[in-house]
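Heads up, one of the protein chains got dropped from this complex, but the rest are sitting where they should.
Chain naming follows the written order as A and B, and within any one chain the residues start at number 1.
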Amino acid sequence: MAFRLTPHERGFYPLFTRAAENIVRAADDLAELVAADPADRAEPARRVKDAENAGDVLTHEIMVKLNSTFVTPFDREDIYRLTSSLDDVVDTMEEAADRIVLYRLGTLPAGITAQVEILRRAAAATAEAMPRLTTMSELREYWVHVNSLEDEADSVYRALLVDLLAPPDDAPPGDVLTILKIKEVVEVLEEAADAFETVANTVESIVVKES
Amino acid sequence: MAFRLTPHERGFYPLFTRAAENIVRAADDLAELVAADPADRAEPARRVKDAENAGDVLTHEIMVKLNSTFVTPFDREDIYRLTSSLDDVVDTMEEAADRIVLYRLGTLPAGITAQVEILRRAAAATAEAMPRLTTMSELREYWVHVNSLEDEADSVYRALLVDLLAPPDDAPPGDVLTILKIKEVVEVLEEAADAFETVANTVESIVVKES
Partner (left out) sequence: MAFRLTPHERGFYPLFTRAAENIVRAADDLAELVAADPADRAEPARRVKDAENAGDVLTHEIMVKLNSTFVTPFDREDIYRLTSSLDDVVDTMEEAADRIVLYRLGTLPAGITAQVEILRRAAAATAEAMPRLTTMSELREYWVHVNSLEDEADSVYRALLVDLLAPPDDAPPGDVLTILKIKEVVEVLEEAADAFETVANTVESIVVKES
């Protein structure tokens, strides 16, 4: 009888893919929230919250599998780290959605739409890369791409901070609490971009270790 | 002659327990500080500072042992990470205590008392779990518990931010510098809750690796 991989061993891959697809959904809902009229934000925010819960269920499923699997496709600790970092992405997006609603913000600056659009592209790149973990191939372009998206997110983030804190001298003075609320949202969205980079760095370090 | 574990090998466990008990003391002192009249905060703050120093001594003791021990009870790197993350908890609590005193804050919002109460519960759970590292048993409920405490801390934190930045329209306008000072304290206390979660995640990843 020929040697074959146990079903358990390969069962991790579809779960990583599902976690990444869940992130795609959360990013789409967050984009809808940001594009919506302030009065219509509750519904997409609720769906981002649902995605966060779905992410928690997937994380739990992976952890249970990890505890019951003898031979894992790569280091146990790396499976743990990849799972945690995917979970952080959706947590951060939910945090941003929640703040926009709780702070009862009015129209958002265009830079926030740009931040969320970058998150959607990072989500798509992540979901597209996860299935390639099975063969550990062609992952380099993925992490290079996410790193460059993070650079782009960083530029948008810096421009937003300048608009908020150092507006042109002839601009009407902004309300300080509004500035602080928008600054919080902008910072959490930047954390989400960083969280995608952490996922990509985790994948890179797995590939580096296994190479 | 029967094989037996070297004394060194097992000597790490009491040190982790002592580090966690030190955290319990720091959390108690922080709770006392937060409950005290603003004029009486210096004394409990000094004790939180003492706990931070005691934590540094314990960290140093573990590191010296690590460098002189050939066979360790689990991965050297994990001992290092567990020690660092326990140290981060007490550092963060000291940072919060210090800011409350240095900013000469008046009466604190009730949410801060709630944050510190959650830290006390996380400290108790951590101190109770550390001795179980010797057998690696029944640690799952510990990290699940600390993760749910962190969720609770996160809710309290978000509510505090809303109170600070988006108060009801009929509330008297707050002083912006006071808002910024309280926001700093609230954020550092949230970091302390995150630091407990990092300890729990480190324990989880050790168990996952050894399982």
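By our rule, a contact is a pair of C-beta atoms (placed from the backbone, for glycine too) under 8 Å apart; a residue touches a chain by one contact, two chains touch by 3 or more.
This one's a predicted model, so the numbers in the text were calculated from it and none came from an experiment.
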Residues in chain A touching the chain absent from view: 158, 161-162, 165-166, 176, 179, 183, 201, 204-205, 208-209, 211
Residues in chain B touching the chain absent from view: 63, 66-67, 76-77, 80-81, 84, 98-99, 102-104, 176-177, 180-181, 184
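Keep this in mind: only the chains that are shown with their structure count from here on.
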Mean-CA-position distance for chain B and chain A (Å): 27
